[in-house]
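Left out: one protein chain. Kept in place: all the others.
The first chain written gets the first letter, and so on, giving A, B and C; residue counts start at 1 in each chain.
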Amino acid sequence: MRFGVVIFPGSNCDRDCIHVLGSVLRQDVVELWHGKATVDGVDCVVLPGGFAYGDYLRAGAIAATAPVINAVREFATSGGAVIGICNGFQILLEAGLLPGAMLRNDVLQFRCRDVRMRVESTRTPFTSGLRVGQVLRMPIAHGEGNFYAPAPMLDAMEQAGQIVFRYCDAAGAVAAEANPNGAARSIAGISNQQGNVLGLMPHPERASEAILGSTHGRLLFQSAIGWIEGRRSSVVAVR
Amino acid sequence: MRVSTTHDPRPTTDGLKSVGLTPAEYDEIVVRLGRVPNPLELQLFGVMWSEHCGYKHSRLTLAMLPMDGPRLVEGPGENAGVVDIGGGWAVAFKMESHNHPSAVDPYNGAATGVGGIIRDVLSMGARPIALLDSLRFGPLDEPGPRAQAAGVVGGIAGYGNCIGVPTVGGELFSDPAYRGNPLVNVACLGLVRRDGIARSRAAGAGNSVIYAGARTGRDGIGGAAFASEELDDRSRREDRSAVQLGDPFAGKLLIEATLEALATGHVVAIQDMGAAGLTCATSEMAARGGVGMAIDLDEVPLRETSMRPDEILRSESQERMLLVVRRGFEHAVMAIFHRWGLQGRVIGAIIDVPELRIGWRGNTVAAIPPYALAEAPAYRPAASEPVGLLERWALDEAALPDMDGHQALLRLLASPDVASKRAVYQQYDHSVQVRTVLPPGAADAAVLRVLEAPPKGIALAVDGNGRYAALDPYRGARLAVAEAAAGLACVGAVPLGLTDCLNFGNPEDPEVFWTFRQAVSGIADACRALRIPVVGGNVSFYNESPDGPIPPTPVVAMVGLLDDVARTRTPAFEAARSTIVLLGRADGRLAGGLFLTELHGLTRGRPDDVDFGPHSRLLAVTREAVANGWLASAHDCADGGIAVTLAECAIAGGVGADITLPDSGPVDAALFGEAPSRIVVSLADEHLPALRDLAAAAGVPLHVLGRTGGDRLRITLSGRRVVDAPITELAQAHDALTKVFA
Amino acid sequence: MATVRIIVTLKQGVLDAQGQAVRQGLRALGYGAVHDVKVGRYVELTVPDTYPPEEIRELCDRLLANPLIEEWRLEGASEPASKRASHSGRPRSEARSPKPEAWGLH
Partner (left out) sequence: MATVRIIVTLKQGVLDAQGQAVRQGLRALGYGAVHDVKVGRYVELTVPDTYPPEEIRELCDRLLANPLIEEWRLEGASEPASKRASHSGRPRSEARSPKPEAWGLH
C-alpha cells in the first residue's frame, strides 16, 4: 500500500503521519510537495495537520490554492481515499472537497487535550473496519475546529450519511460538555457524499501507539488499508 | 585604515550614555581599535557591550558554574549546550528570558521569546522537540496581571503551536512582587545526531557568508539595550521600535530549511540573528573562529527601503540565520531556502584579516576586530547583604493562630502556585511530534520518547521558587536544583545537565548583586554535588519597576535520561489498593513555605538547606524503584508540604487515601511544612520489602503513611482526623485557574 | 497604482465569538454602553490603476471571503458586494466548490 503525505509550507504533523504509516504500520509512504500537481500514483492521500501558510486569512484558505490540491481533487473524483486531519480537514473545506466551513473554537482559545468521538458512519475507507457507535479516544490540538454549515446543509449531510464522527463522552453520549469547540451538532468529522474523502479534527496519528495513551487512531489507518486492498482485489476480480 | 574616522573630540558622557557606554568603556574601545571609533562603530560597541549581549556584570560570577561533565559535548560558549544521550544522538538545550518585551507587549514579547530560543537550539543543528515555559506574574485576581498572563500564554501558544514544537512543561507563579515586571523564561530542547552537531565558529577564508530567512526591517532596533534598562512607565507607553514581531510561519519554514541546509554538509558554521542582530552574529562567529568577515550591507534583504547601516546592523527582525558556506556550494544551500519561500543570499565572505569589515554603498563604514566587539569588558560589581535579611529569617511559629486543616488544604490547592495549570497548557499543543509520553500536568517532569533511539526517553523539569530565593538566594537556588532533580527521579530519569535563567534587578545595586552572586554559587554547589554540568543559560538583569526590583528569581531547567521510556511513573494513585510510603525526612518546616504566605500573608523564615548527600541517595533509590517497576506512583513533596502532595496524588488518580502521619510537632507544620528530600510513593504490598531493603541499604528513611482507596483523602495525626475531604472537593479547589484564563 | 479597500465580515447568523469576546473585554474596561461588537477582516490591495473591477470581485469571492460564512464589501459601500447571486462571475469551482452540488449534497 502506498500512502502520500502532502507537505505544505507550515504543515507540522507530516512527519508524525509518516512515522505512523511507515514505522508503525509498515506501509510505503511518499511525500507529496504542495507545489507539484501530482499525487504520484499513491493509494491514499493524507493531508496532515499544522498551520499551512501560517493559517493566515482563514485556516486552510491559502493552502487550498496550491497546485497539489488540483491533483488531490482529481484523485478524489476518481474515488481515491483521502483523509484530512485537523489543518488538512480545514484545507479540504476551503478547497471545496468537503462541505461546510470552520470557525474559531467557541472558547476562543487553542485546545489541546484528549477527546472521545463516536463513529457515526462506516461508509468511509477510514471507518470501514469500525462499528457505528464505537467510541474512539484521541487528542485534538486546534484553534479553529468549530465546524459550521447552515442548517439545511447539515440536514442534507445527515441524510446522506456524511457525518462520520461526533464528540461524545466516555459512554458514547453526545453531550454539549463533550464538545470541545462548539462544533455544529458536535461534528468532529465528515465525509463527502461518495464517502471517499474524510476530514476530522482529532489526530489519529497521535493515538496510534500504546505508549502515547491510545491506539484508536490506528484503527482508521488500518481500515483504509483493508478498504484499499478490498478495492484492489475487486478490480482484479472484474478483470 | 580605510574607515573614515572623523577625528571628533571625545564624545560627551551623555553622548556615550545614549549608546549605552561609559567613558571608561570608550577608552577601552580606543585601546582595542588603536584609534577613535566612528559613530557607527560606537553604536555597534554600544549594543554588543550591552548587558544583554555582553554579560558585563555577570560573566565573572558565572565562571563559578561547573561547565564540564563526561557527557558534555558543547558547553557555554555555543548557542546552546549539547549533551550526549547515547545511541549516536545528543540533545541541545537552553533557556532564555523575554521579560522586558513581554512586559511591554505580552503576546508578541512572549511569542518572539519562543522564536528566539528555538533558533538557538536550531543553531546547533538540532531539531527542536520540546519547549518549557517558566512564568511569573502579579496577583492573578487583578485585571492587569491577568491580562498579561493571558497575553503571554497566548503568545507562547501562538508561536509554539504553529511551528509544531510541543510545549511539554513549565511553571507559573503569582506574587505581587512581579506586578510591574512579569517574568517569561522559555527553554527549548532539540535532538541532534552526535556527528551532525553544528557550530558557530566561522572558518576558511574565501568561504561565503549567507543570510537566510526573513527580511530585515526596523523591528526591535535597540532591543538588546532595551533589555538592559529598567522598565518605567515611559517605556511601557511609548511607541518603541524595540518591540519585535514574530512570524511563526516563517519560523517553521526556517527550521525545515536550516536542517535541510545543514544536512548538505556544506555549512561550515551557523548562528541565529537574535539580540543585536547582524552585528552580534557576524562578530561572534568571526571571533569564535578567529577569522575576519567582510559584509556588504547592500546585499542584505530588506523589508523597508532606505534603511541606514546602523539600522540594518542592529535590527532584531525575527526568523533570520547567518551561515558560513563552503565556497562553490552557495547555490546549493541558497536553493534550499528559496524552495521554502525564504531569503537566501550571499552577503559577504570570510577573510584572512581578523577584522569585521562592513561595506555599504561602496565604502567601508566599519572595521573592527571581531573579538573587540564580542568580548565586552567584565565588571565585578559591589555586593552587600540586603539590610533586614536576618530579621526576615526570624519566625515565631508558636505565635501563629491554628488553622483548620481541611480549609487550609483547600486554599493551598486553589492558590495559583499549586493549582492545576491545565488552563494554561491546554492552550499549548503538547502532543505534536508524537513523542510526549508524560504531557504537562501528568508528572513532576515531562517525558518524551526518543523515536530515533528507542527505547530511550528524555525527561525535562523546570523549577524556581521565588519565595525561597527571596529569603535566602543561596539556599533558594540549591532548592530549585534539588527540586528539579527530584522531579526527574520521580519519573525515573538520571540528570544529564542543567540550563538556567537568572532573573534579577539592577546589578549595579549592591544588594541585588549580592543576591545574584549567592544564587549563582548555590546553583554551582548544587550542580557539583549532583555531578551535572551547567550547559548554558541566560541572565536577565534590570527587572525593576516603579515598585522596586523583583525578588531574586533563579530558574533552572534540568534534562534527564531514561533508558526505557516505558518505565516511568506519575504521581497518580492507582485504584488497586496499595501502600503509601514517604521516602526521606519526615519533618517539614513552615519557614519560607507557601502555607505561611498564603494563609498568614507572611513570607518569612529561613528555608531549610539541602543536604545533597542524603538527597542524592534518595533520588537514586527512587529511580531504581521506578526502573524496577515496583512503584504505582511517585511524587516529589514540594510547595504546600505533604498534605498538598497527597492531595495531588489523589486528584490525579481520582483515588482517595487513608493516611496516618508520623507524629512530629504542630499540626500545621506536619501537614503543610516544606522540606527538600521527600518523595511520596505508592506500591503494591508485594514490593514493599524490596523497597525497604533498598532504602535501608542507602540509608534513606522510609515511613509507611497509609493506603490508597476510597474517594476521600483522610489524614490522621496524633490520633486526630485533621483532614477528611472528598476527592471531588479537592479537585474543584485545584481547578481554580480555569476561571482566571477563561 | 490604486488602492482597493475590502471589508470582510461574518454573515448574519454565523456565531461571532470574537466579537462577543471583545464586547466582554470592553465591558470589563467600563465601556458597558457598547451594545454590540462585530469583528471582521480588512484587506487592502494595491493594484494597477486599470485593474478590472470584475477581477476584484472574483478574487474576493474566491479567496478573501468564504461565501458560506462571510460577506465582503468595498470600504464605504453600505451593501455587501457578495451575494448569493453574485457568485456568478467566474465559478469558484476551480479553487473551491461553487454550488451546493459540489458540496456533495444533491
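Definition applied: a contact is a pair of C-beta atoms (placed from the backbone, for glycine too) under 8 Å apart; a residue touches a chain by one contact, two chains touch by 3 or more.
These numbers were taken from a predicted model, which means no experiment stands behind them.
Of the listed positions A:Gly100, A:Gly143 or A:Gly217, the one in contact with the omitted chain in the full complex is A:Gly143. Remark: the omitted chain is touched by one listed residue; of B:Gly158, B:Gly190 or B:Pro440 this is B:Gly158. The chain not shown here is touched by just one of B:Val36, B:Leu245 or B:Ile351, and that residue is B:Leu245. The chain not shown here touches chain C at positions 1, 7-9, 18, 21-22, 25-26, 28-29, 31, 33-48, 51, 55, 59, 62-64, 75-76, 95. The omitted chain makes contact with chain B at the following residues, 103-108, 143-144, 147-148, 150-151, 154-155, 158, 161-162, 214, 217-219, 233, 236-240, 243, 245, 247-250, 303-304, 317, 341.
Touching the omitted chain from chain A are residues 51, 53-57, 61-62, 65-67, 104-105, 108-110, 143-144.
Rule of thumb we're sticking to: only the chains that are shown with their structure count from here on.
Centres computed as Cα averages put chain A at a distance of 27 Å from chain C. With centres taken as mean Cα positions, chain B sits 37 Å from chain A.
Counting only residues that touch two or more partner chains, chain C has none.
In chain B, no residue reaches two or more other chains under the touch definition.
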